[in-house]
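All protein chains but one are shown in place.
Then we have chain A:
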Amino acid sequence: MFDFISDYDDPSLWGAFWMTVKLTFFSGIGSLVWGTLLAAMRVSPVPLMRGFGTAYVNIVRNIPLTVIIVFTSLGLADIFRITLGAGDDVKVMSFRLAILGFIVYTAAFVCEAIRSGINTVPLGQAEAARAIGLNFSQTLRLIVLPQAFRSVIGPLANVLIALTKNTTVAAAIGVAEAAYLMKTMIENEAQTLLIGAVFAFGFVVLTLPTGLFLGWLSKRLAVKR
């Protein structure tokens, strides 16, 4: 019944899901870093930074992901010749461009999750930090953000799960990940329902443990007050 799976080797089923994992991993790291910086900007005392952070989030999170991903390929690569050091290797280029697009998009959601976490940290924590002579960035890095992160592991898990599934959009610019292979299979095979079920199951296998693990982690790391 599952014979058709072994008929594909460019990419294979494992290869396609491995690509999904790689996209998720690099985009996840990148959007956590960029999203944290954006959140820091949004609470900073410098009006220019606050303005930039606010504008960024409100613009980026309201653009469809497909538009962003397609733009990285048709806009950045084709018009502006930005290939992120991939040269003529189209596969590597679209992989990198897709990750860039996912980071740009997901960071807006990470930023807002972290910012809501910052709001859960009592004002007195920052006051006490300033009172012993820590400057703004030390207060944020050592006191506020560590507590904020712990309170938003749950919401961040949501963002990460959404990101995992969003990576399917990369198929639009030819990245050979799971959805790309699924489309090819559906075109060639008769077992459409079965193919759909296989890929749906694959994504659940990827995201379910992520959610469970992060849920456990958020309970474990919760800051007791």
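To be clear about the criterion, a contact is a pair of C-beta atoms (placed from the backbone, for glycine too) under 8 Å apart; a residue touches a chain by one contact, two chains touch by 3 or more; residues count from 1.
What we mean here is this: contacts and distances are computed from a predicted model.
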Exercise. Given the options "Spermidine/putrescine transport system ATP-binding protein", "3-isopropylmalate dehydratase small subunit", "ABC-type polar-amino-acid transporter" or "Iron-sulfur cluster assembly scaffold protein IscU", which would UniProt use as the protein name of the unshown chain?
Worked result: "ABC-type polar-amino-acid transporter"
Exercise. Which residue, A:Leu100, A:Ile143, A:Ala157 or A:Leu214, contacts the hidden chain when the whole complex is considered?
Worked result: A:Ile143
Exercise. Of the residues A:Ser12, A:Ser44 or A:Gln125, which one touches the chain left out of the display?
Worked result: A:Gln125
Exercise. So which bits of chain A touch the chain we can't see?
Worked result: 45, 122, 124-125, 127-135, 138, 142-143, 146-147, 150, 223-225
